[in-house]
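A single protein chain has been removed from this complex, and every other one stays in its place.
Let's look at chain A:
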Amino acid sequence: MSDDDILVEVRDLKVHFPIKRGVIFDRTVGHVKAVDGVDLRIPRGKTYGLVGESGCGKSTLGRALLQLTPPTDGQVVFDGVELTTLPAGKLRTMRRRMQMIFQDPMSSLDPRQNVESILTEGLQTHGIGKDRDDRRRIIGETLDAVGLPRWALSRYPHEFSGGQRQRIGIARALVLGPELIVADEPVSALDVSIQAQVVNLLDELQDSLGLTYLVIAHDLAVVRHISDMVGVMYLGALVEEAPSDRLYTEPLHPYTRALMSAVPVPDPDVEDRRERILLAGDLPSPANPPSGCRFHTRCPWAQPTRCADERPVLREIGASRVACHWAEQIASGELRPHKVSAEVVRPEGEGETPGVVSAPSEPGSYV
């Protein structure tokens, strides 16, 4: 794949939020490392799916990519333009080319604006359309594209159903004619029957308009359906990245394996025999992430060496990129999973250091 085909490239992106305390005036006492060193590339016209449990930083990554949350460090290159150092005025102009779709269509639409006003706002901001009639024509075409009737124009968001509201949100993003759309949990607030409609709509729009998507979701089935490439995030970093089908059939990272083993199979016999990897404990605090591999505190394959003290980088194995020291050995079955006891995650500077993993027991005992 040549570099010309890459629409967005994220290099070592970091978003750290200061933790503030203070009686009268705030002082910073630490940082929540929501995104801590992510590299990814999204080819033009393709869909990149981002999965991970809540709190892993995937939404923050999406927002930082669009410069809606200022990144602490790293670069975002959009079609050859570095966004993190772009002056505010130029960035605003660039925003026309990259739009966002939100999770909750109710809260992402201003309740006081009718649909026409919602859709006109972006057009006016970027000076698209000669006059009111021209803008109405553009808006009309967009409404047709997302499957909303023309009479929707004078209506207010609270008069629509959830699915229709999400279509309004999609129309607002589309009306500017963007190239990249970041969809943050675009269907998770919708009924299952409506989810399929919206996912299919996103698919159709990609085909007809050549859009590039970054889809953030926790629903693995949705991501698999829509994505060409899937990245798995854990505690602010990518642990694995692979073409969609490969990730689902051949997960390499222990965390991905655990995630995939949670996907139900629509066949009762297979479902009954399905091996489930239950992870012990909670997601550690991103304010005080574990040393070395962030997953080693919960990893059933964690080894006494390397895992706790050396942070793995993404390595290419076949078509995948995996951040695990032992990916090959795990894939070949040389390493067997063992039982992990849940640990109490302690705040920084209290108690013993985390990282004690109980001794390996016989294989399969985690089931």
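Assume a residue touches a chain if its C-beta (ideal position, glycine included) is under 8 Å from a C-beta of that chain, and two chains touch if they have at least 3 such contacts; residues count from 1.
Keep this in mind: contacts and distances are computed from a predicted model.
Per the UniProt record, the chain missing from the shown structure is "Peptide/nickel transport system permease protein", taken from the list "MoaD/ThiS family protein", "Dehydrogenase", "Peptide/nickel transport system permease protein" or "Cytochrome c biogenesis heme-transporting ATPase CcmA". Set against the missing chain, the residues A:48, A:78 or A:102 yield one that touches it, A:102.
The hidden chain makes contact, of the residues A:68, A:81 or A:313, with A:68.
Among A:12, A:159 or A:191, the one in contact with the hidden chain is A:159. Contacts to the hidden chain, counted on chain A, fall at residues 24-26, 63, 66, 68, 92-93, 95-96, 98-100, 102-104, 107-112, 114-115, 121-122, 125-126, 149, 151, 154-156, 158-159, 169, 172, 176.
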